[in-house]
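Dropping a structure here in structure tokens format, bear with me for questions.
A single protein chain has been omitted from the complex, and every remaining protein chain is retained in its original position.
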Amino acid sequence: MANKNQTKDLTAVPAEDLIVPLPPQSRLAQALDSDIFYSWRTSPVTVIATMVALALVLMAVLAPWIAPYNPFNPASLNLMDGFTPPASTGAFTDNYFLFGADNQGRDVLSTIMYGSRVSLFVGVLATLFAMTLGVSLGLIAGYNGGTTDAVIMRVTDIQLSFPAILIALLIFGIARGVIPPSQQENMAVWVLILAIGLSNWAQFARTVRGATMVERQKDYVSAARIMGVHPILILLRHVLPNVLGPVLVIGTISLALAIIEEATLSFLGVGVPPTQPSLGTLIRIGQQFLFSGEWWILFFPAITLIALALSVNLLGDWLRDALNPKLR
Amino acid sequence: MTQTLLDVRGLSRRFDVSQPWLNRKIEGTGKLYVNAVDDVSFSVKQGETFALVGESGSGKSTIARLIVGLLEPSKGDIIFDGTSLKNGLKGAKARALRRRFQMIFQDPLASLNPRWRVADIVAEPLRVFERSMSNRDQRLRVGELLTLVGLAPEDGIKFPHQFSGGQRQRIAIARALAANPDFIVCDEPTSALDVSVQAQILNLMKDLQKDLGLTYVFISHNLQVVRHMANDIGVLYLGRLAEVAGAAALFDAPRHPYTRMLLDAVPDIEMTGRRRKQVEGEIPSPIDPPSGCAFHPRCPLANDRCKRDVPKVINGVACHAVEEGRAA
Partner (left out) sequence: MTEPLLSVRNLTVEFPTRRGILTAVQDVSFDIMPGEVLGVVGESGAGKSMTGSAINGLIERPGRIAQGEVFLQGRRIDNLPAAEMRKIRGRKIGMIFQDPLTSLNPLYRISEQLIETIRTHLPLSESEARKKAIGLLDDVGIPDAGRRINDYPHQFSGGMRQRVVIALALCAGPDLVIADEPTTALDVSVQAQIIDVMKRLCAENGAAIMLVTHDMGVIAETADRVAVMYAGRIAEIGPVRDVIKDAKHPYSAGLMGAIPRLGANLDRLMQIPGAMPRLSAIPRGCAFNPRCEHVMDKCRVDQPQPAEIAPGRQVACWLYPPQGSTTPLVDERRQAE
């Protein structure tokens, strides 16, 4: 019994028997068997939210190919079709409007499809921007500690003490002053992304900083430090993969927020130009006609916005619970 | 003749545990320091095991971290094979030195990155120190190492959470051995493991020491384990060395009252009918240690001098009573 584990003489063993096999390439089977997938499968609300979100995203991405009309092509528009109610044919053309037509005779369904595209584009890019900025700052602050940490966290505190919309408006205003008027129309979407991104990074920074401080204390980081691995490599290879869980959760919820923020800004008239309307712009246009009985111009874009924000938010909630070992 | 591989001279480490600046100003309190390690000297011979024993607050883990360079000493010097490590490790010479020492940690789960496959974890030192090694050679070396520590090469494609505690510690040992070090600091390597698994790991470490000529600094609170592993032993109390001696001498004829107390407190597993001696009091807080000899409030031999003067290590014992011949 005592000698069973004597170190073996490895020279006698052929090399092929000692080599570590390559990891299995397909992870799909593993993923389908995982606890995360199980918790998704057993939560009907999440499954529905996923379906809705997927449908809306597909609709937005494929808008140019599946939309019944191109609402931004003046040639296909007829002003006389304006205010056609839902599920009826236009008065002067043979166009059928499922969700009705707006004041300029544009098909509301098509404008929603194209509008979601703009909303999602701005939301996703703004969130990615906020995520990159926040995660980088959080990693640096959490890993270095000391003065670096203090400076970054004070900036974060200041950022968080202002309403996000105010910061976005501020950045928007500055951009208006800096960018020459001829460029303003083209640059509007990018300014919007910058503004929303800059007003949302603080959450990421805070969370990542906390998680980084926890991970930094763990011995696998110590082991790498003893070997003299460069701090940047430690951050990227060791710490980052282990703090991504909460980032994913905030990212999802922050995407919903960014979409709403974009809608708010566009509703206030400081967002994307009316020639390229987002869901927010459509709602702004629609609210003018709400009290004159043409409810569908407001109603359908608003419902789409709610469905999009809600489904993404529910996904975020589920993700948070699924990744939290305490609630499992 | 065995030569000294590691020489620790007058090592001290002070931690700043003060309140933040603002709190200090408001509450009118001053800076607060803890001397986690205070004037500790010992030397470790090539191919042997030097054990540091102590209870909580003794500073044993801090010494481990100081030796491998995770912390910088406040005072004193660490000389590894003739080179002082005081001024940090930088440059090519440092790389050559760094690959010679490694560390094994207490919690094997925290010391392995949960997102990495075992093969990548074990290969990390190879990627740092053997940059020219081909991927195939790396996998071969990892397979060898896994076999050496009693696992199979196929285990390389798994993740740490798929293993038991003992197997994880084997993985950590394989990683420590990857770059052929000759010196390993082991910080309570078996205290998180069950007894039967502890026996496996201790046997493995002894075999590896014999086969590869390793030198260990072995840190533990468990006297039985230390008795089994060490050639020389240093007993720590509140950051200072109480006694340094060869293993046989220390266990057969302990001289410092604290060492005697520790030995008396070991449970009587042989059922000889020996009663554990009642030990008075508990370990004081390292923030506010007793004056003079830190052990004096619990010491049966304490007199006024013990309350006043800090005893120096003379012939391996730091005790006024032993020096004055009062300890029969």
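Here the chain labels run A and B in written order, and each chain numbers its own residues starting at 1.
Methods note: contacts are C-beta pairs under 8 Å (C-beta built on N, C-alpha and C of every residue); 3 or more make two chains touch, one makes a residue touch a chain.
This is a predicted model, so every value here is computed, not measured.
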Who touches the missing chain here, B:23, B:83, B:180 or B:224?
B:224
Quick one: which of B:35, B:111, B:200 or B:215 touches the chain that's been left out?
B:200
Going by the touch rule given at the top, which residues of subunit B touch the chain that is not shown?
55-56, 164-167, 194-200, 202-203, 206, 221-225, 227-228, 247-248, 251, 261-263, 265-271, 276-279, 282-283
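Definition applied: only the chains that are shown with their structure count from here on.
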How far is the middle of subunit A from the middle of subunit B, if each middle is the mean of its Cα atoms, in Å?
47
Subunit A residues touching subunit B in their complex are 5-8, 10, 13, 15, 17-24, 218-220, 222-229, 238, 241-242
Can you list the subunit B residues touching subunit A in their complex?
65, 68-70, 89, 94-95, 98-99, 101-103, 105-107, 110-115, 117, 119, 121, 124-125, 128-129, 136, 139-140, 142-144, 146-148, 150, 153-154, 156-157, 172, 175, 179, 200, 203-204, 207-208, 211
